[in-house]
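Okay, handing you the structure first.
Of the protein chains in this complex, one is absent; all others appear in place.
A, B and C label the chains in the order they appear, each numbered from 1.
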Amino acid sequence: MFKKVLIANRGEIAVRIIRACKELGISSVAVFSEVDRAALHVTHADEAYPIGPAPATESYLNIPRILEAARRCGADAIHPGYGFLSENARFARACSEAGIKFIGPTASAMELMGSKTRARQAMQIAGVPFVPGSARGLSLAEATDVAAEIGYPVMIKASAGGGGKGMRLVRAAEELKPAFEAAQSEAQRAFQDSEVYLEKLIADPRHIEIQVLGDEHGNLVYLGERECSVQRRHQKVIEEAPSAFVDEDLRRRMGQVAVQVAKAAAYTNAGTVEFLVDQDRNFYFLEMNTRLQVEHPVTELVTGLDLVHLQLRIAAGEKLPFRQADVALQGHAIECRVYAEDPDNSFFPSPGKITQLLRPSGPGVREDSGVYEGWRVPLDYDPLLAKLIVHAPDRATAIARMRRALDEYFVGGIKTNLSLFRRILEHPDFVAARIDTGFLDRLLAAPPRARASANGEVAAVSAALFAAVASGETGGRNGTRPEGAPPASSSQWKTAGRAEGRRTK
Amino acid sequence: MFKKVLIANRGEIAVRIIRACKELGISSVAVFSEVDRAALHVTHADEAYPIGPAPATESYLNIPRILEAARRCGADAIHPGYGFLSENARFARACSEAGIKFIGPTASAMELMGSKTRARQAMQIAGVPFVPGSARGLSLAEATDVAAEIGYPVMIKASAGGGGKGMRLVRAAEELKPAFEAAQSEAQRAFQDSEVYLEKLIADPRHIEIQVLGDEHGNLVYLGERECSVQRRHQKVIEEAPSAFVDEDLRRRMGQVAVQVAKAAAYTNAGTVEFLVDQDRNFYFLEMNTRLQVEHPVTELVTGLDLVHLQLRIAAGEKLPFRQADVALQGHAIECRVYAEDPDNSFFPSPGKITQLLRPSGPGVREDSGVYEGWRVPLDYDPLLAKLIVHAPDRATAIARMRRALDEYFVGGIKTNLSLFRRILEHPDFVAARIDTGFLDRLLAAPPRARASANGEVAAVSAALFAAVASGETGGRNGTRPEGAPPASSSQWKTAGRAEGRRTK
Amino acid sequence: MIYEVTINERIYSVEVARSGPGWHCRIDGREFPLDVVALQNNMLSVQVRGKSYEVKQESTAAETSIIIGRERFGATVRDPRSLRSRRRANGAGAGPKRITAPMPGKVLRILVPAGNAVQAGQGVLVIEAMKMQNELKSPKDGRVKKLNVGEGALVEAGQVLAEVE
Partner (left out) sequence: MIYEVTINERIYSVEVARSGPGWHCRIDGREFPLDVVALQNNMLSVQVRGKSYEVKQESTAAETSIIIGRERFGATVRDPRSLRSRRRANGAGAGPKRITAPMPGKVLRILVPAGNAVQAGQGVLVIEAMKMQNELKSPKDGRVKKLNVGEGALVEAGQVLAEVE
């Protein structure tokens, strides 16, 4: 096993990987930009090195600086997490050239899957089912022909794309030209590659993905599916495992195709094969993500496996410790991605200081967090604060448990999307698992029904009590504390219970 | 299902039951003594009622006050948790007479199991294996004969006993009289019943227990075992599931006997059958605990079930939702009982204010807590603060994960036994699962080997830095905060990272 | 001490006074029997006729909120005897309307220079945070009376960026 692993990432995923390293007796090395000096992943790691200014391009995407840090501390492997350099083949190559193991697939597998068109060609040879459309980049003229042939509505997608960037829906021929050009320029901006292609639109599809895992000795397994249909602007918001829509038979068929896909790419380590599934349970290959997914915990909870431990073992040359037949699913898991964004204000990011943090816990509750009370969430990166994941015997209980956990969760000082999850989890369609990739946009289009509250008076009285204590009149100010003293003691409140308690002594 | 459930308990177990109620859509009612007005179980509940002064006899053991609260709020069921009134048949009876469902076994089953001697008679009829000894209460004279017959060393135990109270080890005849009398008076004090009996001592036994669950329609299942051999003065400190000592065959045989035991008592709801297991894997019935156990979470984690949900469903008249064949164990779970006590000072209790609380989280970590930062742990009750439970694919990983979680755990202001768990988890015998009920006392008899620390200089410099900031010189005092502002911001520290971060903008 | 408290547009007159270890409260003249205990900073446990509420207060530059369970109430508390009164930044008010930053960020572009006319809903300036752009619109028809920031400026949530009269 490795002696020392550098984590080329930040936030909750860096912390999660550091935890795995500690559990495997590997010393962990964090890297950080100037605004992340006090970040949780830095304080949790055994070692930490600065890699440049706030902008990701100058730090977390800065390959020379990261490799320099790795050489300096003598790391024998690098885990890229997700995002940033995780799917960058050049980085993977640079690592192996530097004699440092890149924890993930080979650069060539990443390159193959990185180009949607090349991937499609390879997968078609392997007999993988596809959404009807063009297998390669198109000119506007070609696109017009293909669209006419497969029939509208169609989707335009960026070849180098991902996360919805460079994607456009085209309902009719006259919309094609503007959408095509918009997609091209967006793709150019996002990926420095304007190539786009075209696909038939699947009506109300589900986004369901299969987790695969391969060692470096030719063994490949699939670990069941994840239901990722709850998306906002093609960004996943809630994920589940298993999918209420997938039965044993479909799971096996999708799993076997996913393994074929991985085989065709000579894939190693953890990867995810994404499918569109239509209402008749036909499934179509979308793309393969050649990294650990944000939503990997739901798979961990239902399989009882630790994917990051397995990534490290596989990269260290170990064989998979189990066979496909050993993989059993237990219960149901749901993940909510907690973002610093304001759902009441068109999801604008809300960086800033976390003034109070109350975290849920108890039965079946897992929190993978990258923040702490008193920390200032920087403006510079993706606003994912933490992932709240629950595990329960069945889906209905998992939903109830997530609601309970959300009620225990409080993040003060910044806005978060916690209230959005409550709306989703209470929505009859979600509860009935009637979800497709359009579900959340439909939900958001409808104004949240404001319930009349019974607690107005309690709120009013409480506000007055806070004010009374905050006002100088009663001496002292709420929030000031004598040295070392915790809040309750120094606040102006007479805690009736305690006062009486003493009297009884 | 019930509309409203009153929880006749406090601390982590009350919070855990309240969470289950929320998840099942049941409104929860807390009761509290005068020193618990600000306790976590009170603030988490939908309703809360005072039931008297600090001493448990006047509050949490005060049957009339508790029933009065239940009637007043219209609760249709009462969950007793563990300890306090949980195994009090009189209370169970009083509940049903008041038309309130007691969530647990019937009063008669509790009475049968409550008297060790009656239980022993019933179980012998059912053919349950026993440690050689007397089946009933003894006089000193009878005890002398029985001891001579079965041979020393022997154990004296209280008929009404539990938790080690009224227990004495007798190695030779001359020790019998004093030990016998001490046990009698201790039993009298603890249980208002001085009856004691006698058993042969099993050398280096393991304490392994089987979780059983029965509905009110005659269905009974066992949910695997828990390894509880790590004990201090007969009090469990660490529990695991499964036991590394128990194989499939032994598990099945012990499980079947446990179900026989429950059948013989017409047992319903959750219960635990405790066994002594000797080095040759012979097992002997010890007692049945007619309540939810402190350590129930390790069983929940490996079975994927929620025992409190099931308790509520069963009490509401539902059938068990699964059969014995459906029970499958996944991975390994370990629980540490976090107490407010000082392991460096003969485990004296350490009540007081929790000035800082950093809680572990992340993959496979569950915390069932009854406390929060700023709360004052009262002097009046059992000092259990929280339970830290981990789940991992195998025992070795579970141990590593628990170590990682312990490193993340910090309780400031009071002493806790967290350091004890580190000692245990690093002990070669524990790692190798070479544990019996004497393991921990042996470990504690040996002085902790003090490692030379490499961090003395960092500690010294840090102490000076804390002092420099605390001193008026740099203005302000560490610990004082401007209104509403979080710690970091108001402290005197210049956070280099952030400062530079701003400059780059 | 009597406060005028506004919760979700509804105005209450709340009288609070210490009584022994606890507090005595009246709301709109009516007795309001409650038992209150401080838990942590900005956090209370309030019990009313057996019902148990965990109440949090959150104050940002932009607003003060009272949080009860999953409910969040915008709150304004005015002490009639003093001029110190917290008002929600986006609350109603006579005279010119203010445009405040909904989040900390950087002013990317000024769309309407000071002095120019604007219509309600027209973008006045754009701020950016976490790679997302947020166009701040004019709350009313009128004229941009004042611009407190220039392009490139870093702003805090709740900071008043411009006034429209």
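To be clear about the criterion, a contact is a pair of C-beta atoms (placed from the backbone, for glycine too) under 8 Å apart; a residue touches a chain by one contact, two chains touch by 3 or more.
The structure displayed is predicted, hence computed values, not measured ones.
Asks: Which chains here would be touched by the one that got left out?
Replies: A, B
Asks: Can you list where subunit A touches the absent chain?
Replies: Counting only subunit A, the missing chain is touched by 30, 37-38, 42-49, 72-73, 372-375, 484, 502, 505.
Asks: Using the document's contact rule, name the residues of subunit B that touch the chain not shown here.
Replies: Residues touching the hidden chain, for subunit B, are 340, 342, 345, 348-352, 355-356, 379-383, 406-407, 410, 412-413, 415, 419, 422, 453, 455-468, 471, 473-474, 478-479, 481, 486-488, 491-497, 499-500.
As a convention for this text, only the chains that are shown with their structure count from here on.
Asks: Just curious, how far off is subunit C from subunit B if you go by their C-alpha centres, in Å?
Replies: Computed from C-alpha means, the inter-chain centre distance equals 46 Å.
Asks: What whole-Å value do you get for the distance between subunit A and subunit C if each is reduced to the mean of its CA atoms?
Replies: Those two chain centres are 32 Å apart.
Asks: For subunit A and subunit B, what's the span in angstrom between their mean Cα positions?
Replies: It comes to 36 Å between the two C-alpha centres.
Asks: Using the touch rule from the top of the page, what residues of subunit A touch 2 or more other chains?
Replies: Within subunit A, the residues that touch at least two other chains are 355-356, 407, 413, 478-479, 481, 486-488, 495-497, 500.
Asks: Which parts of subunit C, given as residue numbers and ranges, touch two or more other chains?
Replies: Correct list: 35, 37-42, 106.
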